[in-house]
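Here the complex is missing a single protein chain, while all its other protein chains stay put.
As written, the chain order gives the labels A, B and C, with residue 1 at the start of each chain.
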Amino acid sequence: MKTLPIHGQSPRQPGERALWTSLEDLDGTARGPEGEFPHGAAEAPAALGRRSFLQLMGASAALAGLGACHPPREKIYPYVKQPAEGLPGQISHYATALSLDGYATGLVLTAIDGRPIKVEGNPAHPASLGAAGILEQAALLDLYDPARADGFRSRGLHLAWRKLLEEIAALAASHAKDGGEGLAFLLAPEASPLLADLRRRVQARFPRARFRVWAPLAEDQAAEGARLAFGRVLDAQPRLDLADVILSLDADFLSGPGDALRLAREFARRREPGEAMSRLYVAEPALTITGAVADHRFRMRGSEVAGFARQVAGALGAIPAEAALPAGREARAVAADLLRHRGRSLVLCGPRQPAAVHALGHAMNAALGNPGETVHHTAPVLGEARPEPGALADLAREIQAGAVRTLVITAWNPVYAAPAGLDLGALLAKVENAIYLTLREDETSRRASWVLAASHPFESWGDGRARNGTVTLQQPLVAPLKESTTAVDLLAAFLDEGNRGAREHLKALWKARSGPAFEASFERWLEQGMIPGTAEPAVAAPVHAEAVAAAVRALPAAPPGLEMAFARDYSLADGRFAPNAWLQELPDPVTKISWDNAAYVSPATARRLGFRNGQRVALSLPGRSLEAPVWIQPGHADEAVTLALGYGRTADGPVGKGVGVDAYRLRSAAAPWFEGGLSVAAAKGEHRFAVAQGHFSMEGRPIALDFTQEQWKRESHELDELRGPEPSLQEPVDYSKLENAWGMAIDLGKCVGCSACVVACQEENNIPVVGKAQVAKGRIMHWIRVDRYFQGPPEDPTVIAQPLACVHCEAAPCEYVCPVNATVHSDEGLNEMVYNRCVGTRYCSNNCPYKVRRFNFLAWRGEAAPTEKMLVNPDVTVRARGVMEKCTYCVQRIERVRIEARARGARMGPVQTACQQACPAEAIVFGNLRDPGSRVSQAHRDPRRYDLLHGLGTRPRTAYLVRIRNPNPELG
Amino acid sequence: MAPMSSLFRPWANLLSRFSLAAVAAGALVTLGTVWGYWRTPYGKRQGDPVSQPVLFDHRHHVVDDAIDCRYCHATVDRGASAGIPSTQTCLNCHSQVWNKSPKLEPVRRSYFTGRPIPWVRVHKVPDFVYFNHAIHVNKGIGCVTCHGRVDRMAAVEQVAPLTMSWCLACHRDPGPNLRPPEQITSMTWEPDGDRAALGRELMKRYDVHGRTSCTTCHR
Amino acid sequence: MSPPAATAAAREALQPPRLLPAGITDRQINDSLLDHVWNPRRGWWTLFAMALAGTGLLVMGLGVTLAYGIGMWGNNQPVGWGYGIINFVWWIGIGHAGTLISAILLLFQQRWRTSINRFAEAMTIFAVIQAALFPLFHTGRPWFAAFWLFPYPSTLGIWPNFTSPLIWDVFAVSTYFTVSLLFWYLGLIPDLAALRDASTSKAKRIAYGVFALGWRGSARHWQHYRIGYLLLAGLSTPLVLSVHSIVSFDFAVSQLPGWHTTIFPPYFVAGAVFSGFAMVMTLMIPARKYLGFEHVVTERHLETMNKVMLVTGMMVSYGYLMEHFIAWYSGNPYEMFVILNRATGPYRWVYYAMIFCNVLVPQTFWWRRARTSIPWMFAAAVLVNVGMWTERFIIIVTSLHRDFLPSSWGMYFPTWVDWSIFVGTLSFFSLLFLLFLRFVPAVAVTEVKELRHELAHEAAHAAGGHR
Partner (left out) sequence: MSARTRWVLARFGEAEPLLAAARALRQAGHASIDIHSPFPLPGTAEALELGRSRVPLLALCGGLAGVGTAIAMQVWMNAVDYPLNVGNRLLAGKPNMVPVMFELGVLLSSFAIFFGMMGLWGFPRPHHPVFEVEAFRSAAVDALWLSVEVKVEDAERVAQALRGSGALEVEFAPEVEA
């Protein structure tokens, strides 16, 4: 029964390559021979045929149960030579890292029997602090993706590794003759010291070779803004835990590259009610998770943020009056609040804003005395590997001019993500040797003459730097599952050192940079996953006020009419995670749409244009046009349309192919984020979204509770109705005699709604992916979900997120209705779900008032590729078709801790659930309610505690803590 | 005399009753057989010596050589699985003794080719049962309790039924199956004196709580 | 008949329509009621072929479900139960009329039952067979449900959970089916003997002879038979009430708004009788024509049945009224929402169809013209069947699709597999029914004879004492 992580693996013929063909069925694009079953009602499940037949046969055999029908006995294959360490089935943890957008996040990977099965944060690492985001965690699925690129080929011919090295050596030698005149590199932004070192050495060998750094979602405007404000590029390093008042100018700092986990942690720590509570103002166009937790959210089009910033800056006196704009009521109040907290306030500026706004942000921080307090500045961590605006355009010009003979691309998928109008695909054909290093066969690999499979970060050596500069080491957990190489080896190949191995390069570099006791230190660094004390030092950075003022004055006014805005997608980032089924299925943290992007518009704009949800519309900008389905998003700025990037893939494996629409086709190099002059017209057809949450109003029910500080002072007693004992005919079971009584507390005030817990749970508990059609049918399998509710006017609502998994009711309504005792209570108060006993009546799910139970309607896993079987957590039963499943409070972790402690005769240590561990905001607390000192016990005694649906008398073990907001009374 | 019109001869009474009884009995016997089958040693695969790719004789190794179980099954007190010895472990001795024996040819072949010996599993619980050797061994359950007198088996066979009710019986009342730590691997240990009292004492000493919550074994 | 014809005619006009034609003899009763067994009616094979083809849909639907899983149905989270349980409750409700007519009317000594009880009992059994398919096949793993639901000592050492209404269902439905079958068969034995003895071919005689078990109509037989039959009727009466009460516990014992209601047991029983009578009417009206039974299933029978439908329809309407009232009176916002959602939510058209069919349509039976118009009563019966199906849809789907947390609200849409199983059970039901009409007397011949005997006896008394 222990099989596979992904639904829809079709049975393959022997010898056939592992292809995820059947997942195409799920996303609604299948036009194969199976097309006789229309989508929706009449979908044929993917795993037909042999497997189902065997199941039926198995069933009849079980019923007959007679005769010599024993299954064949299993084989046991022991080691030939026992390795020195590790027991079969024992967990081992390795520190490693993953770099996204150039910055490394330290991770700890769990491996069992040599297979990495779980990604967790590295508590010692400054960018993780023990948490892990959705992308870092889901990257593990990419590792096992059977559709990954495999091997090396040049002009369609497969090359063995050794042969590849020879070919590159020959190529390098030919370029070396003219100093690398025709040699160009298109690199991804990457703070890796090792890559920087190799780049320097390659540059030294090929002095005339050109290096370009490019990424589709580059933060180049921030760098430009720093240059404007400080005269040189500097990184700002904010400290939210020290900030009393925060103004975010289109900065969704709780998600996105580099530092979101740390910022979420710091932000959440200041969200407990009282004097120390921070206050967050957010000005943004589309609702983000940061906007959702703001105390005041000002919705405005992206191009209007600059104007708002000028109003605030003017009221602060940060810029001369002629550069400022007259402040409105809101800007005045914000400025006054910021001024009241000089040195304890913070202005953050989002990467989508133009350089002048970034500069203005720096000026405001300077005027408020924040540098050195809530923000400090450092030399840019990316160093030379900073993306340059126009890098791609320059490269295109050179190719056009025939100046590039060899182009080495380690940047991700430029053909797909290049701005509209730049036909890089056609240009690549002009390059004699376009060498593309890629994890998957994608749009670019189709056009490149050389395609080299890249190793996954979890199977290769490397390094990186955290956003604060801390050098982070990336060590592999498995040998590459595919024949592949790394950027390090590829660059080294141009130095004729390709065969030395990334590990040797890494050690050589750090041996040179560290002291004599290198070997010992290196072992220690690997253990810690980083080199301590390597954070970038702060530098003093005076702001050039006149330059800022000049730049601000030069800012154009917001253009009238509809504005097109592009956004980084929470799940797919720039699109590189499109082949990742976990991320595709993960509902968008704000809209709860899974397997899609959509053109978000505000309710008012939709009304004006007469648009309905799901209606297809044509979005037109000068010379470009795209059809996209509309999604009416409360809280969106009026007269603007936001579309997330990264969808509408045409290559890159079957999972992401054809999901959503490709916003890059609409995105120009000149206005990469906001562009005015959008015209929209209704197009033919209706789009069916797969939305994981169908209803966003609480209907006046006390579900996800939210008070302002003022209300909390007056009305906190109202919570008494939602907690404490309820009269019952049944005497509650006494748990006081046991050592443990497990419980959980979820602090809605801390939760930022990022959904990291959902992916953590999916990874830990072998939760299958079901595909778009099944999500649309209401069959998503996530054990923990993050509900999002809107309150107040639909135009500008208050937004609250509520993570919800099984709450482990002491008087569980699901249990007494199960006819076969498949769900019962454990002695320690867990609501147990026994898959192997379940016959699948679904009565428990019906009677669960929280609707947290998930049913295996079909054989979600089908047949998995061999690599995907490696992903399965062996501590958790893989559920068969026809059984119910749900959150177990990670009982496998509880039992592992228990057995390991008690086998040694020790007492049980603390247990962490997967969701708790991943949560960057520390909103989820799990532990022993019998221990009065445990954090969960304290949370259960918190005055903010309440029980969800308390009146039903279910006595949930998961308690909620109400969210308190801290609005500015002046804006009341 | 009226014409003979009767449909059924007298034997029809017997036949009809017998047929009905046969149908009823047949149904009961079928159900009972299916039900009973799983209770037979055959249904549970007990008492079926399993032939292995190497003619390994536990009798010889345990009795004659007096090798402790843990020499080969080394992870039994630390890990979930008891551990099947690596080929290397076999050759620790057999590179010196019987190193020319044709019976050990598969072992040497494994060692030199690097391919593991395909041992055949004898004790199998379903995949949804999470059995952990370490906790049982450390809490005083001896090898012989579940695996029987391996020292008397030429080829190992399953002795215990390995059914859930068998597991539950011990989890409900572990005392009688506990033994002192030094006797865990003994095949012959018998308690002197009061078994029940010893069981109670060992329960206390080991801090044993037999749990029957489902997630003890099913996760 | 001795009284002068004129007096008889006058009396005839004053009496309610007769239960039996005047002057009919036992032989005539026997011949006319068994005729359809000897001489299959025209079109039987056509109907049988149609029903068989429809049963193919059932086999296919269940086969697809077994092969691929419940995912082939429309069920989802939050609507864990859909057509499967709707059809289960609907069929089991239909299956109530037979026992009710046989048992309760027997205990109340309602003579008009004799013409329809066999028919209704057969319908009960066939309906319960349809119903019993669903609890098994709606489970995710029927191959385990088939035996884990029964409390047998297993090697697992674990037992069913007797607090679950589904276990009660298992006991209730299997008991109901078994007792109904025994009751039906017991009543059938004298008729099988009559068939045996009236058969002309040897094969038929043997076949019916085997099933008649050797019935000789002996005084000893009748002595036990009468008391046994009466006792079974006495047991069946609370049984029939218990079965739908227990089915209603599936809902009432849960915690869901719209389900958690104390009125459910009586309301379900009334609904079951209502739908059962409607189904009897739906089948009886064409069947009496088809079989030429107008002389035993008279207009008086039909009118009485319509009166019962009116009464039970009023009880069901009262149930609806109370559901709404309690939802309001309880002050429970979740309950109030469910009622509101039924009337104004996305499934409101089903709700209004239910109100129309179950509340408004039976009201026409206040009028004698409606009660005696065969086309109208047939239409009304069909509408009530539809209405009772929509009632189950409303109860199950609307309560589930929007419950406590709006975040988990969803919609339910049946799939082609749901439809083919539903149509398949209708066909399978018809198939069994056609077989019944082909091989077994559709009217309790013996009881009609007994009734004739009693009526003749009374007539003799009425005509002036002993002969």
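The rule is short, and it goes like this: contacts are C-beta pairs under 8 Å (C-beta built on N, C-alpha and C of every residue); 3 or more make two chains touch, one makes a residue touch a chain.
Since the model is a prediction, treat every value here as computed from it, not as a measurement.
When the full complex is taken into account, the listed residue touching the unshown chain is C:Ile167, out of C:Ile167, C:Leu291 or C:Leu400.
In the complete complex, the hidden chain is touched by one of C:Leu62, C:Ile158 or C:Ile339, namely C:Ile158.
Although one chain is not drawn, the whole complex shows that of A:Arg440, A:His825, A:Arg854 or A:Arg963 it is A:His825 that touches it. The chain not shown here touches subunit C at positions 25-27, 30, 151, 157-163, 165, 167-168, 171-172, 174-175, 178-179, 182-183, 186, 190, 193-194, 196-198, 209-210, 212-228, 231-232, 235, 238-239, 242, 246, 249, 446-447, 449-450, 453. Take subunit B: the residues that touch the chain left off the picture are 1-13, 16-17, 20, 168, 212. Mapped onto subunit A, the footprint of the missing chain covers residues 730, 732-733, 809-816, 818, 821, 824-827, 955.
Please note the rule applied: only the chains that are shown with their structure count from here on.
With centres defined as mean CA coordinates, subunit C is found 53 Å away from subunit B.
Centre-to-centre, using mean CA coordinates, subunit A is 47 Å away from subunit B.
Centres computed as Cα averages put subunit A at a distance of 57 Å from subunit C. For subunit A, the set of residues touching two or more other chains reads 824, 837.
Counting partner chains per residue, subunit C shows two or more touched chains at residues 156, 158.
Considering their complex, residues 33-34, 37-38, 45, 50, 74-75, 77-81, 83-89, 110-111, 114-122, 124, 126-128, 130, 132, 134-135, 138-139, 207, 211, 213-216, 218-219 of subunit B touch subunit A. By the touch rule above, subunit C contacts subunit A in their complex via residues 66-72, 74-81, 138-146, 148-149, 156, 158-161, 163-167, 170, 250, 253-256, 333-334, 337, 400, 402-411, 413-416. Within the complex, the subunit A residues that touch subunit B are 1-2, 64-66, 70, 73-82, 87-90, 824-828, 830, 832, 834-837, 875-878, 888, 891-892, 894-895, 899, 902-905.
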